[in-house]
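All protein chains of the complex are present and in place, except for one that has been dropped.
Chains here go by letter, A and B, matching the order in which they are written, and residues are numbered from 1 within each.
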Amino acid sequence: MSTVTAALLCALAYFICFGGNWLIGQNMADQPIVIGPLIGFLLGDLHTGLVLGASLQALFIGAVNVGGAVSLNPSFGTTLAIAFAILSGGGSKVALAIAVPLGLLGGLLEVGTNILCAFFGDAWDKAAAEGNGKKIISLHYGVWFLKYFIFAVVIFAAVIAGKEPVTLFVNSLPDAIQNGLAVCGGLLPAVGFAMLLKMVWSNKLAVFYLLGFVLVAYLELPLIAVAAVGVVLAVITGLYDKQLLDISNHSNRMTTKTETPLSEEEDFLS
Amino acid sequence: MIKELRVDDRLIHGQIALTWPKALEVKRIVVANDKAAENKMQQMSLKMAVPTDIKVLVRSINDAITFFSDPKVKTIDIMVIVNSVADAENLADHLEIIERINIANVGRFDGVENSEKLKLNSSILLNRTEQAALEKLVASKLKLVSQIVPDSAAKDIRELVSSKNH
Partner (left out) sequence: MSKEQSMSTIDKKLLKSLFFRSFTVFAPFNYAKQGGSGFCYSIMPFINHYYKNDSEKKTEALTRNIVWYNATQNVGTFIMALVASMEKENSQKEDFNPDAINAMKASLMGPFSGIGDTLFWGILRVVAAGIAMTFGAQGSILAPFIFLIVYNVPSIACRWYLTKLGFSVGSKYIEEMYASGLINVLTKAASTLGLIMLGGMTSSLVTFKSTLKFNLGGDQQLVLQDILDSIFKGLVPISLTLICFYLLSKKKVNFTVLIVAVIVLGILLSLLHIA
């Protein structure tokens, strides 16, 4: 396969997964575990795509794109890292070393396109003021296409321009650094999980985190079993809480008093 | 003390609920907004947005002014949120316990055409009424900043305004 063909395939896969993710209900097709195997398949090495997709999913698990605050673009890092790993023959060593820095670059590009596409804001306002629904719709899809087409072009150019230098760069790294990057591959998911913990942490529930950890560290359960245990416990505690809630709602109803605005203010200050 | 009077057109949302109370070290938020004070449903959803250890009080602008004139309130640290510069100016005019005013997000969906607005930055869009209110605030001695999240730098509103005028 020529480099140009490979670059075209990568750009296409990226457009479908990343653009498609946003076109169709944020279906998560841009997550490494999906886009990784697709890139692997297109470049003729499905197995590498699957295995690297899974490890990069761990690296990027904490890249939560919440409230429009972008820092990492996992699909950008994954596409290029796996493409370079397969094309240069460097395997997982290459992918793990470059995925995160490329993901950060992809995040910058995303901020850039978000700013660029903001120039269409006024066009939408104008279309609405004219009562022109059709124009709103064509802009809606047009800007979508433009945005992800830009990404695809960048991917195409990056694969062509980057293949040689990336191979050279990775081969020229001293062993200690290469080993260091492998160590990083094992440690970096910690940052991701920390990010996710920030979203779901509550002091009262923190013991469940320890439980999940021990289930794997000591009992060596596979994650699918951990998920099952989690569902069971969530249902049990949920039903129990629901019962408590019903009881307290019931007893509240027995002793209802009308709340005066004053008492609400007092409660606020107490 | 009012640790911060924030102007945000979404009132309470994720960023506010999760980051600002921690950064300001407050456990109480007052939402001063006439429409929200009348709308029970909106009050519910505002209260739903914050963690359980934070208390929320939703009052109309006038009721909020009455509430803050209670001497008891002066000893407690509170964050106040309004959704327009005009409301902020009204509060600042009546209350003297405001440490700073943070104009974060405003005018993004007030229904006025964007071309008729003064754009201080991407999240501050001011229609005529709002511009007049801001001028009054700028003329006062209050500390005026614009800071969306605690992690970002606080920009001086007076500098933003004067850079727009040149």
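Here is the rule we go by: a contact is a pair of C-beta atoms (placed from the backbone, for glycine too) under 8 Å apart; a residue touches a chain by one contact, two chains touch by 3 or more.
Given the structure is predicted, the values throughout are model-derived calculations rather than measurements.
Asker: Out of A:L9, A:L42, A:A85 or A:V100, which touches the unshown chain?
Answerer: Of the candidates A:L9, A:L42, A:A85 or A:V100, A:V100 is in touch with the missing chain.
Asker: For the full complex, which residue in A:V4, A:V153, A:L168 or A:C184 touches the chain that was left out?
Answerer: Only one listed residue reaches the unshown chain, and that is A:C184.
Asker: Quick one: which of B:K40, B:K74, B:H94 or B:R128 touches the chain that's been left out?
Answerer: Residue touching the absent chain, from the options given: B:K40.
Asker: So that we can see where the missing chain sits, which residues of chain A does it touch?
Answerer: Contact residues on chain A toward the absent chain are 22-29, 31, 33-34, 36-38, 46-47, 50-51, 53-55, 57-58, 61-62, 64-68, 71-72, 100, 104, 113-122, 124-125, 127-131, 133, 136-137, 139-144, 146-147, 176-177, 179-191, 193-202, 205-206, 208-218, 221-224, 226-227, 229-231, 233-235, 237-238, 241-242, 245, 248-249.
Asker: What does the interface between chain B and the hidden chain look like in terms of residue numbers?
Answerer: 9-14, 16-18, 23, 35-36, 39-42, 44-49, 52, 83, 108-111, 113, 122, 150-151
Everything that follows uses one rule, which is that only the chains that are shown with their structure count from here on.
Asker: In their shared complex, at which residues does chain B touch chain A?
Answerer: 14-15, 28, 55-57, 67, 72-73, 76, 113-115, 122
Asker: Report the residues of chain A in contact with chain B in the complex, numbered from low to high.
Answerer: Residues of chain A touching chain B: 66-67, 118, 121-122, 125, 129, 264-265, 267-269.
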